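Below is the structure I would like to discuss, written out as structure tokens.
A single protein chain has been removed from this complex, and every other one stays in its place.
Showing chain A:
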């Protein structure tokens, strides 16, 4: 693997291979010494133009567990705030000897630009670009589902026949976009659920169905219910009348939680707005994978960094 820019480029075999390596990485995390010498001497740069503490520390933990050197670069208070271009930033990192660049950027397509530009030789990992994709989140989500559903027999398997309801702000969600392609590659079915104002009008070509009625979708007993964060900064844009109304119609409250089967998985990429898209009881229920997702995120990112940085360079 040279870069990881989008889950859309991943075949079923690619995806299963990454998830299997993530299983191996997860196994090593139960050892007495959790640090592997695998990427000794490699340098991973976390290049974050948007704030994201969770994703950044997850990548940082993953790189450090593999013994890579980590340089954190956040745009705030850096040369970027003085007007430096992406090109100059990239060339600076190149000269510093970055072997991989993990990039989070507000503009959709920025990681792709970096990978295709020739400004930098490093492997590029997309850690979220605009409203486009967030592939490692989709990988950790699929990994979490596979472990919950298949347990220790997960290796080599997809998510065939599983239905995943993704609920909330689909319109702005790169998590939803990355998930839908990966889930489709793995054989799962995706249903987008949310208010019409937060679901893209034209979903032609997307392997997903649409529902505006959460209760109707839950009645079909999906195996996975993934709640997306309502970005409170978007509230003022009047996508829905009030937080209260959103919670009542599309939130996973205690009453809806009680209707889920005991094996239904409740997921959330975090950070959660408890009481808005998910109730506290749902977030802390045995069905909830919120904390597993954090641990699995490190394993999935270790797998991606390993596949990107070990082995002879294939150009």
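In this text, a contact is a pair of C-beta atoms (placed from the backbone, for glycine too) under 8 Å apart; a residue touches a chain by one contact, two chains touch by 3 or more; residues count from 1.
Operating definition for what follows: contacts and distances are computed from a predicted model.
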Record-based protein name (UniProt) of the chain missing from this complex, from "ATP synthase subunit a", "YIEGIA family protein", "Bifunctional protein PyrR" or "Transport permease protein": "Bifunctional protein PyrR"
Candidates A:54, A:76 or A:155 - the one touching the absent chain: A:155
Touch residues of chain A, complete complex, unshown partner: 1, 17, 20-21, 23-24, 27-28, 31-38, 66, 155, 306-307, 310-312, 314
